[in-house]
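For reference, the structure is listed below as structure tokens.
Of the protein chains in this complex, all but one are displayed in their positions.
All chains are identified by letter, namely A and B, in their written order; residue positions are counted from 1 within each chain.
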């Protein structure tokens, strides 16, 4: 996009693609980072050799601090001058498209939260399949109402998926931010660890080791469940999807045969 | 309503309205308390100078013990004699209208649970945005099935919003009541503290400090989320609501300008 180096760097670890975010000096998300991230995520999702996505922060103590408030002030001015309208926030926003791409990801996603993770950075983190937080003295949350705004790309909805709509609404209205220990207690992050990147990589490698056929069937069922499909329909579709993973899947046949030959440590380790 | 003093008293703390419930000697909720509470809540919600509601119990060790079972026995007799019908429980019930008023509150609400909080008192507490419970030897929960009845004003639904429908159903069928520590572990209350009223007042003051524009937008999104609106629609509406908080909002402009001038402690404190 520009000549300055991208804040989005990547590294491969077998089937895991690690994305490192380094927007010096403060670690904000901004339009440039969102555009580069969206591009990187979409290319990874189209690449069959990528089995899981891991995202972490490249600055000490920062995952993504929050969205660049200076850019928000510019948007406010542009709105006031009639140069853009509310529709520009909905259609064609790279940040919103990024959240959508994460939610629809054919590839499982893990956020290694190594530090500050507020506002737009937290919204992004909430769109992952798993969040591993490093223990430490920093904050995770959605403080937007303190500035008279709200989380702009779905933070309220994404938080509701994790802690329920009532609790999410209370947290968003309050502009609440949490220490990592409290975020863990509330279920906003899944694990609290000494080294978020190291543990995140382990989890991403677990995901990357799973056959795609089961991941894809699970994503389809997830969409039905999240859409509030009636119970009977979900159970019926589950049974048919299960049958589907047994049909024409040499990988499943091979894994079942190996299991029957070698015992079940593979299931309980 | 009558000449006896109301069990519902109020006190102002800046933009916070504190409501203290003192129904001697046992601390039951009854028709009188429900009528006075409904009136007080509705007037507070119509008053722009009120930024948050705090409710606590005025009797030592009691928030609201439970609904007055003597009144329930009278209702049962009136039903048996055909003087009232099931429709009287649905339309024109002050207790049900009170729960609705809490759920639709334009003003954030905090329950400072300082003691016994069962049955109808617990249903009321579950309708708040946040619940702070004082540590101690008392019970929080819905024991109705022990008497062959059920929570009558939405307790099952309100508990499901906090701990999920399956767990709420199991608790209601069992008539389960919980010590405050266990209610905290389950997510029925949000904080467990030494002094519920003091902490509740702090939280209410945080809510009261937030600009109304963000609170109102968050309530609108909450209704969409709770109604099971499709994800794409919620995300789109979120982006437009975000734009809305930037348009014609001098308070937002002022807060963003102050943030850009003075740094970000305002977000992470």
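Note that in this section contacts are C-beta pairs under 8 Å (C-beta built on N, C-alpha and C of every residue); 3 or more make two chains touch, one makes a residue touch a chain.
All of these numbers come straight from a predicted model, not from anything done at the bench.
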Inset, instruction - Return the single residue from A:35, A:179 or A:255 that touches the missing chain. - result: A:255
Legend entry - Candidates B:38, B:55, B:103 or B:243 - the one touching the absent chain: B:103
Legend entry - Residues of subunit B (touch criterion as defined above) contacting the omitted chain: 65-66, 69-70, 72-73, 75-76, 79-80, 85-90, 93, 96, 99-100, 103, 116, 118-119, 138-139, 143-157, 160, 163-170, 172-175, 177, 226-228
Inset, instruction - Write the list of subunit A residues that the hidden chain touches. - result: 108, 129-130, 161-162, 164, 187, 190, 203, 206-207, 210-211, 213-215, 217-219, 221-222, 225-226, 228, 230-232, 234-236, 238-247, 249, 251-253, 255-257, 259-260, 264, 266-268
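Basically, only the chains that are shown with their structure count from here on.
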Inset, instruction - Quick one: report the Å distance separating subunit A from subunit B, using the average Cα coordinate of each chain. - result: 32
